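Attaching a single structure in structure tokens format; questions to follow.
A single protein chain has been removed from this complex, and every other one stays in its place.
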């Protein structure tokens, strides 16, 4: 469906060539200051035409809030948001339209719906993600104001060019400094380079990798790592809506994603429990409270599906974009073999522009989890204390 | 929450030490033959005490259908299922109960709910998965009877011992024979070895790896790969409920999982689009129909979030079990440092017993997607044909 | 929440004084011809300023489809729809703004959200219903094209002026001719009079009743009866989502409603079962098929929560509008007693304009029920026939 979330819920609409794209956000807490200026920066980070690494197609992507606020304050009612498509005329068709593009959604959309948008993939268009980013920006603002939550995503690999922590984790020798680094990396650092990798030692190689693919009329994949800091303790709804399960759902719903791993991820499967287990230590939280924390964080900030107050971090795999401008041997819709030649403008690598989308989906997951946990926490606070506290049930 | 699925929906209940565990399955198609004998085999594959690789705790796990069938036929009404816990007395507490177990859910459950089951993790217990497996068996039966769907999961790695296809994909040299092999691997082959790896060349090394961890009072992780064959074309609900997004959600909701990748997954991020794109070819399906297919399958059977009729395959990462019997330096609930000594019986490696759980969750995802697509397909079939078929919209 | 429906789902946005109102419709079957001309007529029937019986406020309410169609054909993707508010400037406040309007939503919105729209009720504005009507028009078109469904609502009472069938049912002497009349009443007949009662014998008295209230700076309530013809057999999802339960939910979600009754309704509670039971008879359906029907229809076309193929009919109670222009003794927000004087333009009676809203909500309920039943019906059709058919289970 085109809705995501249970209480904080976004519903999106819009294809490539329709009049507008946008979304409705339900469940935003009332009384929060909110204006387009809170939303536009992430949309601008997402929009095409930002550098020579992305598609030259240029869209302004100016968002307008239609409802749900007054005098710059949220009312608690649905927030309608709207971005006009600049280019939405139906186009003439050509020889290439007889071919479903390989690894694109043309054919599956046609088979699923019996009809498809002339642009091909319809909702599989990257423009669909505008509604996500707009909604995510609202969630993110609330989380920042209420809890100081910080969400930072960055490009961790392009092709075979990786940030060092990936190989370190894979070989079982993680650098303890990585957790500290994760704790302070900022969006400013990420945006310092157009490739959006905050590690200057590898970002140039990444850029070369993208340019190489572009020059070869080809494309290349990559990964995005995201850290969420100051996540409230207790988020996630076992057994099916564990926090990592919702994050995985959110991330794999982004176009072109092929994988998700949290904390130690796939490399963690090669470890022994005696190493992988995160020992508890008493620690002081950023908000000044003290509580148990863990001295390592292979868990990625989630245990038993519930956030434990440590940083949540995860990595998302993006395939090489399916749209390439070199000729491909494939078949027409009717099965006749042939060669599909170049068509359209495209990104040679999606990860630089995927950054705000990953951040948005992360924000949506955490925000919804906060609201659901709120309902329980406030309900529990109204119950009388139980006279005899059993140490088995209350921790001590 | 403890419900999964929109139309075919399972709701589970039960902790480690309560009276019973079980589930209610809503949305099962009426008129299907169904008895406990359809469900018990997968529960038996899941139950503890099967070999020296798993926990010695022995539970019969006999399921009883309480409702929703009559004379062995499903009525279309909710199917209640029920497995008594053999051991459900509250136990005395000891020194170890003052410690939250590292990387287990004791502490997060306590913080989330303000109370926890005496057994520790409550719903994070492996017994919670019984309801999933029972429900999944029903979904699987329908899919097999109606579409010939086959779901086979197997252990693809334990620690650093991997089946060869993993390394081949990682280095960008996948063996084309792997797709053929995926097309025929059977549960019988999987169960031929207690480790549940159907590749005799590596299964012994995997078993050694598990025994080594067990003998060291330690644990070890692993991965499970799963293939779903004969998936109907057109399943998955973009943009948020893409088929891979639901699979990722389902898999990351299984206890101890840390990652999910579909098709080419993380290794695919290192490929160029010109290699990664799956060319279309005309092919004959197992059901005798002809339609487009793809000659490679880096997509993992899903394009644009929608199944394309090729095999769906994915890999799931399981961390080393958190419960180990060696001493661990950690802290008590009150923050006082100390050493947590051995407690309880446990699996040194979860992947052998995770096989039916992965299969069950896969079946639940596909079944729900079938029912949702059904609603659209039948609705569309009642509309009159449009007189002028635009080739842009109808493929040709 | 602001979403309604499970598969065919509308999400609405917009208050009185924001930039626009509108909705997103998910789950519309693909391949259906759809244009604004399918939607505008019901919006026009709903809009203010139609006659001297309604508010003089004049809004054009022109809908624009933003997405989800191409070349006039639905794509199966979300349909965004949009109606600009002509008058959306924030206004100056006056003495009256210190008073929550009695029986309006000013005070409850303030208490629920801690903030409210300056217009007062925010989402309790009648403009909120525009999204419902637009979405309902799409549902209705599908139902008409696919099944020949006809939905006709009409004003059945204003104040104490009632159509005769109400009193007949109340006194246990229903006119059998009423069922025949329900079977043919048309929207044209309904719209023949501005009061929207198709019974010329009472419509003038109703109009007088409304004018009397208007002239007295007062308001008056009324009831709307709605019939849904050619409803497919088998709709409704027991036990909680019985068809009448969803209709009741839908109707009581319309502003100003106070009651719902289906078939014999409240008067039926005074009957004996021997009269109230609807005997089965074999009958030919409008689509030419034969099946059992009932010779009376106290059930209102629904038995056990499931449609039986007879006409579904129900009645909805609308209170007198809370906004009246005469002075009212009441209290300010701070509790200080005083007199609230006239404010704003309003409808003296809402039932004439409620007609398309009731029809829209009825269409949304039936459409969603069709899609859910579709999923089951198609699933069941793929199962093999059971060899021995037990007469207890299969009717004979």
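A, B and C label the chains in the order they appear, each numbered from 1.
Definition applied: a contact is a pair of C-beta atoms (placed from the backbone, for glycine too) under 8 Å apart; a residue touches a chain by one contact, two chains touch by 3 or more.
From a predicted model like this one, the values you see are computed outputs, not experimental measurements.
Considering the whole complex, the residue from B:48, B:114, B:279 or B:338 that touches the absent chain is B:114.
Here one chain is not drawn; of C:51, C:86, C:186 or C:326, the residue touching it is C:326. Among B:26, B:162 or B:278, only B:26 touches the chain left out of the display. Here one chain is not drawn; of B:2, B:62 or B:189, the residue touching it is B:2. Interface residues of subunit B facing the missing partner chain: 1-3, 9, 11-15, 17-24, 26-27, 30-31, 64-71, 73-80, 82, 90, 112-118, 122-123. In the full complex, the hidden chain is touched by subunit C at residues 1-4, 12, 90, 93, 97-100, 102-118, 121, 123-124, 128, 157, 159-160, 213, 216, 218-223, 233-234, 236-242, 244-253, 255, 257-266, 268-274, 276-282, 290-292, 294, 298-300, 302-308, 317-324, 326, 328-335, 337, 373, 376, 380, 390-396. Even with one chain removed from view, subunit A keeps its contact list with that chain: residues 6-7, 27, 29-33, 70-71, 73, 76, 142, 145-147, 370-372, 374-380, 382-384, 386, 390, 393.
In the analysis below, only the chains that are shown with their structure count from here on.
Ranked by how close its mean Cα position lies to the mean of all protein Cα atoms, the top chain is A. Look at where the CA atoms of subunit A average out and do the same for subunit C: the two points lie 39 Å apart.
If you average the CA atoms of subunit A and of subunit B, the two centres end up 24 Å from each other. Residues of subunit B found to touch two or more other chains are 376, 380, 390, 393.
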